[in-house]
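With one protein chain removed, the remaining protein chains of the complex are shown where they sit.
By letter and in written order, the chains are A, B, C and D; residue numbering begins at 1 in each of them.
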Amino acid sequence: MNETPLIHAGVKRCSKWQFSLWMAGVTAVLLWGVYAMFLCWFKGLNQTNMNDAYGFALWIWADLAVIALGGGAFFSGFLTYIVGKDELKNIINYAVIIGFICYSSALLILAIDIGQPLRGWFIFWHANVHSMLTEVAFCLSCYFAVLTIEFIPLILENPKLERKPFLHHLSHNMHGIMAIFAATGVFLSFFHQGSLGGVAGVLFGRPFAYREHIFIWPFTFFLFTWSAAACGPCFTILVTKITEKITRKKLVKDNVIHLLAKISGWMLLTYIIAKTADTLYWAMVTAPNAGFTLMDFYASPTYNIGLLFAEIVLCGFIPGLILITKRGRENAFLLNTAIVLAVIGVSLNRWVMVLQVMAVPVFSFNDWYTYLPSWQEVATTVLPVAYGLIVISLAHRYLPVFPQEKELNPVK
Amino acid sequence: MKIDRRSFLSYTTAVVLGGAAGSMLTPAPWKLMDDISIWTQNWPWTPVPQDGAITYKHSVCTLCPGGCGIDVRLAGGRPIKIEGDKDHPVNKGSLCPRGFSALQYLYGPARVTTPLKREGKRGEGKWQKITWDEALTAVSGKLAELRSNGRPDTVACISGSDQGTIPNLIGRFMTAYGSPNFLCTATAKDAMEQAIYLTQGRQGSPVFDIENADFILSFGAGILEGWGGTGRMLNLYGAGKSAKTLVQIEPRLSDTAARANQWISITPGTETALALGLAHVMVKESLYDRQFIENFAFGFNDWTDDNGTAHKGFATAINDYPPAKVARITGIKEAEIPKLARKFAKAAAPIAVSGRGQGLLPGSIDESLAVLLLNAIAGNINKKGGVSVLSDFDYAKWPEIKIDETASKGMQQPRIDGAGSDDFPNTRYLLNRLPETLVAASGDAPIQALLVTGANPLYTMPDTAAAKKAFDRIPFIASFSPFMDETASYADYILPDHTPLERLQEVPAAVGISRQVISLAKPVVKPVYETHHVGDTFIQIARNLGGFVKSAFPWKDYETFLKATLKDHWRTLNKKGWVEISHDLPEPLNYVFNTASGKFEFYPTARVSGQKTIPPLPAFTPVPIEGDPQRFDLVLMPFDSIRLAGGDVANAPFMTKTVDANVLLHQTSVVEINPATARKLGLKDGDSVKLTTPRGEATVQLYFYDGIMPGLIAMPRGLGHTAYSDYLANKGTNVNQLIGAIADPDSGLNTAWGIRATITRI
Amino acid sequence: MSSTDKNQTVSSEAAPEAKDSPASKSSGWAVFMFFMIGFVGSLLAGWILFPDLLYSKKEQPIDFNHAVHLSVVYDGCNSCHYFREDGTFAGMPDLNSCVDCHMDVMTGDPEEVKFVEEYVQPGIEVPWLNHSKQPDCVFFSHAAHVIGADMSCESCHGNIGTSEHTRTYEENRLTGYSRDIWGHSISRLGSPEPGEPRPMKMNDCAKCHLEETGHKGACFQCHK
Amino acid sequence: MFPFCFEWSWDISHLVFMGGLWYALSIIGAGMTFAIVKSLFDISGGHGGHDDNHDHSHH
Partner (left out) sequence: MKEQNSHTNAKRYGMVIDLDKCTGCGACMVACYSENNVPFKTDETNKLDSINWIRVYKLTNNKPYPDTEICYLPMPCMQCDGIGKHGHSPCVSVCPAVATDYDYDTGIVSQIYTRCFGCRYCMAACPYHARKFNWWDPKWPADTEKYLSPNVSPRMRGVVEKCSFCFHRYQLAREKAYLEKRQKLEEQEYQTACTQACPVGAITFGDLNNKDHAVYKLKNDPRAFRLLERLQTNPKVYYLTSKNWVRRAGDNYLAHEEPGNITKVKEHH
C-alpha cells in the first residue's frame, strides 16, 4: 500500500525525465526571479528603474494585469455556483488554479513593490478605509484565502493524499460548503476588482486618470470588474488551449469552451461600449475642464493615439464581436485570435491606467516621463510566470484538474 | 497507548494546535507584533540626532570674501544649521547657498583630518599620517635649508587673498624669511583697482555703492549671482534698493539678466567699445557732469604737456566711437545705444559696473578704465551711489620687521611672476604667469618650495593641465588646505588648517561695500580633527627657523596676534561680531586725488611708464581670443552660477545637489548652445558631443538654450573637480582646463573671457 | 471546488486507508490531552516566561535618591527637570545641574562618591537610562501638558520623586525601549496603580486626548 | 482594523468597510473551522467514513 501512485490511474503523463527536465528549466527562471526579489528586499528599491515620477511601474501593472486575468476564477465560480452553469464545472478547476497563481503572484509582487516590506501589514492594522489601496489589499488577501480554500480540495484529491483519512474527510467537507466560499469569493472580487479601477480613477491630480461624476463611481469600479469578468475567462480559455497544445490532448470539451467564450464575448462587448462612453465623456468634458485636449494625452511617440484604438477597437470590439457570433467562436482560429486579443486588451488597459498615468506630464513645462524597467523588475515579473508554470505543471500531472480528460483521452 | 508514527504525528499536531490556541490567549503574539512593528520603524542604522538646548552663535562666513554675518544654530553645542544674521550690516540676514552649506565644510569626506606626508607619486593619493611635529619639522627644515643656501627667494607662497590678518601674517613671514614671491589669485577687483589707481592715484579696494544707486548699468557683472558679495547684493535686490533699474549687458541670458529691467545682448569681448560709445553719446549730447569735469578732471579735453606736446583728451578720443560703429562692433542695435546713454545719464544715481559673472576674471585695463570713466563723466566718483576706493585698513601696525642679510638679498630678487616689474609696474600679483616662468626657466627651477594656503591653483588656474606640469618642476609643495583639494592632493605635505567654522579670523571688509565693516569669525566649535590654525602654523614655522624670522613674530599664537592687531576693536568685535568704521571724508575733500595732476585723470598719465607704449586713453582693441577661427567655429565662454563655487573654495554636496540637470548630468557637464547654432551643425538637444578647444577637449552634453547668443557655447565654472570626495570629484568638466590665459599687455592680468572651440558629435 | 462530478466517467482507483486502524480509534482522548498540554503550556509560557525573556534588566549607573534631593531643592521636580527659556524641556539634567552641589563629595554616601569620582571629576555625563524615552519620530511637548494642560509630573511619571532608590531598568530586547512605555502590565489590562508610571504608547496618548480634548489629535501634533 | 487601533473611529466608513471585511473573514474562518472540526470528528468519531452518498465514491 506504500506503492500508491502519485499519478491518477487512467491518465497518461509524460515521463519522469521529460518532466524533470522541463521543471528544471522553469525552476532556473524562477530562481533568477527569486534572486532579483532578494536583491530588491535586501538592497532596496534602488534596484529598480522606478523614480519619483514613476512610482507605480511594471510591478503595479503586473499586479493589475494578473488580477484581471485571474478574474476567470471568480467569474467562472459565479457562473457555476450562483448562476448555475453546470457545464463550467469542467473548467472551473483550472480557472481556480489560474486564479490562485495570479492572486498569489499579485501578493508576492506587492510584497516586493513596497519600500518597507516588513511594515506591509500596516495596510491592514492601520487601515485607511478611504484608500482604494486598502480596499484592494483587504479583498485581495481575503480572496486569496478563498482561492486557497478552493484549491485545497483539488490538491487533496491526489491519490496519495487522498489516502490519509483526515485529508480525505477534509476534502469532502470542504466540497460540501464550497458554494459558500465561492459566493464569498465573488463578493470580494467584485469589490477589489472595482477598487483597482478606483485606484487610478480617484487621482484628481492626474487628469489622465481622473474621472468625474458617475464616471468615477460607479463607473471606474464597474469597468474594471466588468473587464476582469470579460477577459479573465478568456485567459482561462487561453491557458487551457495552450495546455492542450503542449500536452497534445484535448482536455475540455468544446461546448464548455464555447459557452464560456460566448459569455465572455457578451461581457466584453458590453464592457467596451461602457468604456467607450467613459472615454468620450472624459475626452470631451473631464479633460478639457482641466485644460487638456485628448491629443495632449497621446502626444508622445510611445503613448500615441494608436494605443487607444488598440485598446478599444482592436482588443475590444473585435474580439467581442467574434465571441458573440456562433461562427466566430466555433472557428478555432477566430476563437484563438479573439481570446488573445481580449487578454492583450485587458493587459493594455491596465498598462494605460497605471503607466501612462505616470508618463503624462501634468505641467506644461515638464516633458513626458520615460521609464524602462531594470532587469530586476523584469526578473521579478517573470518570476510569477515561472511559478505559475510550475504550479500548473504539478497540478496537471498529479491532480484531476480536467474532469473530462479521461473521457476525451481513453488510455488503452 | 501505543505510539506509532501516525499517532505521533497527530499528537504533535495536537500539541502545536493547542500551543497556538493557548498562545493567542497570552500577551506574547500581540506584544511581539507591537515590538516588531516598533523594530521595523526604528532601524538601528537610521541615525537619531541627539537632542539638546538650542543656542545660537554669531559669526561671519569666510567661504568667500562677501563677509556675510551668520547665525549658527547649535543643539547641545552641536552646530546644526546656518542662518543669515539679520543684524549684520553687510547682508542683513541674506545668505547664499554656499553659506547655508557651511556645515558640510565643517564635516565631510573632503576634509584632511591630520597632517599628511605624500607616499608614492605626486597626486597618486597615497598618504602617510604624520604628527604635527613631524610636519612642521619637515616644512621648517626645507625652508631652513633653502635659506642656508642663500636662496630664500626660491620659496613662493600662493594665497587666496591678501586681505586681513592671516594673509598679512603670511606676507610678513615671507618678508622676514626673505622671499618677494607672495602670490595671490587675481580677480576683476585687481583690474578695477589698477584703473582707479591710474585715474586717482589712490590704492585700495574699489567699491561700488550699489546701496545708493538707482540705475545699474552692468557690463556682464552677475550682480545677482555672486558679484560684489552675494548676501549683500541679494539683500539689496530683495529690499528693492538695487535694480530699481538694472540694465544687464552680456551675451547670455543669465539669472541676473533674467531679473534685469533690460537685457542687452552683446558680442562678448566688446564691452569696452560699448562703454566708450555710451560716453561718446553723453559727451556729444552734453549729458555729462560739467561741474566735476571742469573742477576735478584732467585730460578730458585736449591738452598740452610741459614739453609743448599736444595730447588728445578723452572727449576727442571717443569720437572714434560713434553709435553706428559701436553697433557694428557690439552687435547692439544702433538706436539702442543713444537711448541707453540717455537713460544712464539722466538717472538720479546711475552707476556702471564691470567684472564678468562673479568677477573671477581680471579682464583688461582698458575695459575697467572705460567703465570707470563712464562713471566719471556722470560725475559718479567718490560720492554716494558712485564708484570710490576703500583704503586698505591699516590695522597692521605691527613692530617693524628686522631682516637679516639673507632675507634682504632675497627680497631684492625680482618677483617670479613679474608683477611690479617694468613690464607690469602697477600690478601686484600675476599668478597666471607663474607656470610659463617655471617651465621656461633653465636649470634648477626658480621655485624650490611652494606653500599654498587658501588657494587651489591647480583647479582655478587657466589651462590647469599646463599649470600642473609647471608644478612638477617644484621639488617641494606644502599645502595648508583643510580640504583635499586639487592642489593639496598634489602636494608633498599637507598641514591642514581649520575650516571656517572652527577658525578664528577677522574679515577686514566685505567685498564691494563702501563702508569699512570689520567682522570677526569666531570658532563655533572646537576643531573637529587634528588641524591647526594656519596662522599658528606659520608662527610655529617662523619659530623653528629662529633668528630674525623668529623675532618677527613675538606673539604666542594667532589669537594673541589678532588681539594685538585689533586693539580697541577686539572688545567690540568679540561682543558684537562686527564694527563699522566710517572713512567718509567731507565731499570736497573726496575729490583730492594723488595723481600727477592732482586731478581725476581721464588721461591717466601714470599709464605711461618705462618703454611700454600703451596709449593711456582707453581704447577698444578686440581682446584676441585663442584659436584659429577656421578650425574652431564656435566660442566657448565660461559662466558663473550661484549654485556652483568656481573659485578656491569648492562646492559642498548640498550645493551640487541643487544643480539642475541642464548644468550637470551624472558625470557630464552640460553646455548651453543656441538651438539655431546647433541645428546648423545637425545636432539635437541632449546630444553628447566632443568639445575641443586649442587647450583641450571634453565630452559634454548639449542643452538647447534660447537665451544664448548664436555661435557661443556656455559652460559653468565650478565643475570637473578631480579631488575632494566622491560628492564632487569627476563630475563634469573644469572649464579652466579648456581655456588658457591671455595676458593684458598693460597689466599682465588674465583677460581670457573665452576661447574658440568646436564640437563634434560622438 | 474540485471536480466532484465524476459520475459520468472515471472513478478513482485510490481509496482512503482502512478506517478502522487501531491508532485512529484510540486517539480521541489522547489527542485532546496533547492539545491541552500545548494549550496550558503556552499559556504558562506566554504569561510567565515570555515577559521575563523579553526584557533585559539593567541598573542605573548611580543609585539616585529622588526623595533626598526633592527635600532640599526649592522648586520641586522643576529644579532639575526644568523648562528652557525657549519652552523646550531639558529632561534629564546634565552634569552642570549637579556640580553646583556635587563639585566635591558632600555626604560621603558611596553612590555620591562614585558619582563625583567617575563622572563629575572627569567631566563625563552620566548615561542615565530613561524610562520614558520615546522613539525619534515622537515630538512630546512637556510645555503643552505641564503648562498648557496643568498636569502634574506624577500623572504620567508616577511618584518617582519620593523614591529612595532607582528602579531596575527593563529594556525591551527587540525595541530597545523601556518596559514603562508599554506599561508594566504585560497584558495592558487594567490601569496602573496610583503612583505608578503610566504607559506611554501612542494609544495611551490617544486615549487621554480623546477624553480630555474630544479627539485623538492630528499626526503632526506629536510626530516630527 | 480593530477598534483599538489608533485609526479606528466609529463612523459610517469604518462600519461599512470593516463590517464587510469582518463579515468575509468570519465566513472564511467559520467555514474552515467547520470543515476541519468536522473532519477531525469524522476520523475519530468511530465510523470513519462519511455517511453521505456523493458520487465521489471509493471502493
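By definition in this document, a residue touches a chain if its C-beta (ideal position, glycine included) is under 8 Å from a C-beta of that chain, and two chains touch if they have at least 3 such contacts.
All values reported here derive from a predicted model rather than from experimental measurement.
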{"item": "Listed residues C:87, C:127 or C:195, member touching the removed chain", "value": "C:87"}
{"item": "Option touching the unshown chain, where B:50, B:286 or B:442 are the choices", "value": "B:50"}
{"item": "Sole residue of A:7, A:114, A:334 or A:408 that reaches the chain not shown, by the stated touch rule", "value": "A:114"}
{"item": "Contact partner of the left-out chain, one of A:137, A:152 or A:238", "value": "A:137"}
{"item": "Selected residue (touches chain absent from view) among B:327, B:373, B:659 or B:698", "value": "B:659"}
{"item": "Touching residues on chain A - with respect to the absent chain", "value": "44-46, 50-56, 113-117, 119-120, 122-123, 126-128, 130-134, 137, 199, 202-207, 210, 288-293, 296, 357-358, 362-365, 369"}
{"item": "Interface with the undisplayed chain - residues on chain B", "value": "41-43, 45-52, 75-76, 78-84, 91, 93-97, 99-101, 103-104, 106-109, 111, 224-225, 230-231, 234-235, 237-239, 253, 255-256, 258-259, 263, 265, 528, 642-643, 653-662, 664-666, 674-676, 705-710, 725-727, 731"}
{"item": "Touching residues (missing chain, whole complex) on chain C", "value": "83, 85-88, 135-137, 139, 141, 143-144, 147-148, 214-215, 218-221, 223-224"}
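Everything below uses one rule, namely that only the chains that are shown with their structure count from here on.
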{"item": "Chain B and chain D: spacing of chain centres that average the CA atoms, whole Å", "value": "76"}
{"item": "Chain A and chain C, separation of their C-alpha mean positions in angstrom", "value": "46"}
{"item": "Inter-centroid spacing, chain B versus chain A (mean Cα positions, whole Å)", "value": "63"}
{"item": "Junction residues of chain B, two or more chains touched", "value": "36, 41"}
{"item": "Chain A: positions in contact with at least two other chains", "value": "125, 162, 165, 175, 181"}
{"item": "Sites on chain C touched by chain B in the complex", "value": "21-24, 26-27, 30-43, 45-47, 50-51, 54, 84, 86, 88, 90-91, 135-137, 172, 174-177, 182, 186-188, 201"}
{"item": "Interfacial residue positions of chain C with respect to chain D in the complex", "value": "4-7, 11-12, 14-16, 19-20, 24-25, 27-28, 31, 202-203, 206, 216"}
{"item": "Residues of chain A touching chain B in the complex", "value": "116, 118-119, 122, 125"}
